[in-house]
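Structure record follows, encoded as C-alpha cells.
Only a single protein chain was left out; the remaining protein chains are all shown in position.
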Amino acid sequence: MGENVVLTMRDISKTFPGVKALQHVDFTLRKSEIHALMGENGAGKSTLIKVLTGVHEFQSGEIKIEGRAVINKSPQDAQNNGISTVYQEVNLCPNLTVAENLFIGREPRKMGMIDWKTMNRKSEELLRELDIDVSATQSLEECSIAIQQMIAIARAVDMQCKVLILDEPTSSLDDEEVEKLFKLMNRLKSEGVGIIFVTHFLEQVYAVCDRITVLRNGELVGEYEIGKLPRVMLVAKMMGKDFDDLADIKGEHNMQKDMSSAPVIDAKGLGHKGTIKPFDFDIRRGEVVGLTGLLGSGRSELVRAIYGADKADSGTLKVNGQEVKINTPLEAMKVGMAYLPEDRKKEGIIADLSVRENIIIAMQAKRGMFKLMSRKEMEEAADKFIAMLQVKTASRETPIKSLSGGNQQKVIIGRWLLTNPDFLILDEPTRGIDIGTKTEIQKLVLNLADEGKAVTFISSEVEEMLRTCSRMNVLRDGAKVGEIEGEDLTQENIMKTIAGGESAHE
Amino acid sequence: MSKEKGFNWKQITSHHLFMPVVCLIVVCLANVIKSPDFFKISISDNGVLYGSVIDIINRASELVILAIGMTLVTAASGGQDISVGAIMAVAAAVCCQILSGGAASTSEFQNPFILAALAGLAAAMLCGLFNGFLVAKLNIQPMVATLILYTAGRGIAQLVTQGQITYIRVDSYKVLGGYIGKCPIPTPIFAAIISVVVAYLVLNKTALGLYIESVGINGEASRLVGLNSTRIKWMAYVICGFLAGFAGLVNSSRIYSADANNIGLNLEMDAILAVALGGNLLSGGKFSLAGSIIGAFTIQALTTTLLSMNVSADQVPVYKAIVVVVIVVLQSPVFKKQMAVWKARKSSNSTEGGRA
Partner (left out) sequence: MGKAKSKKISSSTFLLLTTIILFVVMYAAGMIIFNDKGFAKPQMFLNLFVSNAGLLVIGCGMTIVMITGGIDISVGSVTALVCMVCAFAMERMGMNAYMAVLVALAIGLAFGVVQGYLVAYLDIQPFIVTLAGMFFGRGMTAIVSTDMIAITNETFLKWAKFHINLPFGTHNQKGEYLPAYIYPSVVVAIIVVILVSIMLKYSKFGRKLYAIGGSQQSALMMGLNVKRTKFQAYVLAGFLSGLGGFLFCLNSCAGFVEQAKGLEMDAISSAVIGGTLLSGGVGTAVGTLFGVLIKGTISSLITTQGTLSSWWVRITLSALLCFFIVLQAVIAAVKKKGN
C-alpha cells in the first residue's frame, strides 16, 4: 500500500430490499488528490458515500483510514475519524444563523457558555478567507441555495478533515461560484486533504480532478488517471457497452408521426414561476419526444407544468386541438395524459397497497369516487398488465413495496397504460433498475408510439434517449434552449446544446 | 398431515385480525375465570336482555361509532382526532338545548326531535369541518389541530347550555339510549350496527376506502394519480365529526340530558386505543374497520372488567395508558428492527451451539 493513501475501501457490498446497490466495490483515496467518483444515476455513488459516512450500514467489506480499520456508525463517527461531507441537498439548519451553522457542535466557549462574539468573528474570518459574501449573523434561510452550499463547504473545510467528500456540490452553483469552489479545492489539496468529488459535469472533472473512479450499476468499472482517460472513454465507461446489441432497436419501428390530426399536446408559452420559464412544446401521435438537460435544468418541471402537477401560471395549452386549462393532475388525466414521476418512491408507488390497487388507482381516480370498479374488473386489469409487462410478483395482492425497483416501475407503467392515455410522460422510467428491465421499457416506449400514442421520455442517459426518441428538446437553467431532430440528432449536438453558447463566446 | 396443519396455523396467526381477536378473547377469558356466568344472558322482569356481555356490547356502542371515525382520520392523516369527546358534548348540548327551548329542564319537546337531532349532528360536522380545515388545508399536525377543540369544545358546549345540565325528561328522548318499545335489545346496539353497516357500505361500495388508504400512505403520489388529497383528508374529519355527534346523541339519550363536562369524557383515548388494538398503525395508511370494532369491544370489556374489580372510573385511564404504550412500542419500526436483530442473533447463536 502506498504511504500516501489516506482512505481505502475494499470489497464493499450493500443491498437494499430488492436492489443490489453495491457489489464488491473498491475505492482508494490518496493524500493531496482530488478524486472524481463518476457514474450514472443508480450507479451507486451516493450509496458508497453514505456507507463511508456512516449513514448506511454495509454488509461486507472493510474501510481503512490511514491504515486503521474503522466502521462509521453515524456521521458523527465519520467526522471524528476525519471525514467531512457536503451533500447534494444542503444539510444545514435553516433556522440558525450562518455562524451557528458553521460552528454547531463545536462552538467556541467562554466559562462554559457559548461565546457568540468569538464565534461570529471567527465565522466572518472564515467566510472572508473563502470569499463568501454573506454576514455571519444572518439567518441561513435568507441565503440563496448557492451561498448555503458554500457555507456547507466552509463548515466541512473548517473541521480540519483528512477526507473531504463533495457530493454533487456544484449543481446549484453558477460558473463564478464553481470557480471559487475549485480554488478552494486546490488549496485544500495543497494542504494535504484528500477530496472525493462526485459530480455529473464532465467539464468540472477534467478541470480539477487527478483521478477518476467509475461505478456502474453498483459495480466498480475501474480507477483511472485523468490524463489517461479521454472524455469519450469516460462516457463509454459510465454508460457501459451493455446496450450495444440494442443500439438499433429504433430501426424496427417506423417512428411515423401522424401529421393528419392536430398535435396531441401543443403548449405555447407555458411556464411555472420559479421552476420553468415559459416554453413551447408540441407532440403528435406516434412520436417519442425526449427532454434532455442536466439535473435541475427544468426537464421534469416542464412536464410537471403540462400535467398540472405544478399548475402552470402562464401560457396556453391545446390538447388535440382543443384549448384546455389544467389545474390539477385529474384534469390532465381526463384529457388523456399520464405521468410517471421521476421519484418512484416518493411520488410513484403507494407502498403499502397491493400491486392490484397500485395498478387500478389512477383508473379509479379518473372514474370518480362513486363508481368503484368491481373486484373482477380490478383483478382482470391487474392480471392483464402483470402478464403484459412481465411483472415479477408473488401475487397481485402482494404489497408493491416488496417488489424490486424495476418491477415497481412496471406496475406504475401498467397503472398509466390502464387509463389508455394519448400522451404518456415518462420521467426517468429506467433510473435505478436493472439493465434487462431497462431495455424492456425502451422497447415498450417504441411499441406504444407505434400504437399511435405520443410519448415524452426523460432520461439522464443520452444514449438511451438517442435510441428511443425521434426528437429532442434541450433544457438549460429552467428554460427550453433548443430542439433537435432528424440528421442533427447526435450525441455531440445534444451535448453542445446542453453546454450552451459559452464556448462560442470564448 | 401435520405439515399442512402447521401451514394453516401460520395463515391464521398472520391474519391482520388475529391479534385483535386474541386480545378480546383474553379479556373475556379473564372475566369468565373471575365470574363463570360472564356469558350468561337472561331476560329480566321487564322483558329486556340482561347479562355482562349484553352490558358490555351496549356500553361499547358509542365507542364503536367513534372508532369508525377515528380509524378513517388515522388512516387518512396519520394522526388522531382528540376532540371527539368534546364534539360529543357539543352535539348533545345543541340537541338538548333546542329540545328544551333554552330551559334547564323540560318534560316535553319544545321543538321537533328531528330538528334538534339534525342541528346537533350539523354542529358536530361543523367541528369536523374546522378540524379538517386545520389539518388538510393548513397542514397542521392533526393532534395539535384537534387539541383546540379538545379544550374549547366543552367550553362551547357549556356556552350552549348556559353552564347548566339540560335535562330532557321525555320518554321518547330516552329511546335512542334505552329500548324501542318491547324490543329486548338496547337501542344503542342498533345505532352501532347501523353505523358500522353504513360505514362498511360507504367504504366498500364507493372508492372512499381505497382513496383514504392511498392518501394516508403517500399523499404526493395520490395527488399525481388524480386524487384530491386535501379534500379526502378533510372528508375524513367531517365524517369523524358527524360520527362523534351521533355518539354524543346516543350518550345524551342514555342520561336524558346534556352534561357538557362529562359526556364523552376520556372517550378519545378509548377510541384511539380501539384503533391501535385493532391492529391499525397510528401513523396512518392501510386500515381495518373490523379490527377497530373488535378493538372497541375489547376496550369496553376491559373498562367494565376494571370497574367490576372496584377500580374507580378515575383510575381506569392508568391501565389504558399502559396498554397504549405497549401497543405503540410493539408497532414502532425501531422496536421491530431491534427485535429482528435480536432474533437473528439468537438463531445464529443456537445454530452455532448446535454445531458445537
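For reference, chains read A and B in written order, and residue numbers begin at 1 within each chain.
The definition used in the following text is that contacts are C-beta pairs under 8 Å (C-beta built on N, C-alpha and C of every residue); 3 or more make two chains touch, one makes a residue touch a chain.
These numbers were taken from a predicted model, which means no experiment stands behind them.
Checked against the full complex, the candidates B:105, B:266 or B:308 give a single residue touching the omitted chain, namely B:266. Within the whole complex, the absent chain has one touching residue among A:135, A:204, A:328 or A:402, and that is A:135.
Of A:67, A:94, A:368 or A:436, it is A:94 that touches the chain left out of the display. Only one of B:159, B:180 or B:341 touches the absent chain when the whole complex is considered: B:159.
Seen from chain B, the chain kept out of the figure touches residues 79-80, 82, 134, 138-141, 143-145, 147-152, 154-156, 158-159, 163, 266, 269, 272, 282-283, 312, 314-322, 324-325, 328-329, 332-335. One chain of the complex is left out; on chain A, the residues touching it are 55, 74-76, 78-80, 85, 87, 90-96, 100, 104-105, 107, 109, 112-114, 116, 135, 137-139, 141-142, 155.
Everything that follows uses one rule, which is that only the chains that are shown with their structure count from here on.
Between chain A and chain B the centroid-to-centroid distance comes to 45 Å (mean Cα coordinates, whole Å). Per the touch definition, chain B reaches chain A in the complex via residues 204-208, 210-211, 213-214, 217-218, 220-228, 285-286.
Of all the residues in chain A, the ones that touch chain B in their complex are 307, 309, 328-330, 333, 339, 341, 346-353, 357, 361-362, 364-373, 415.
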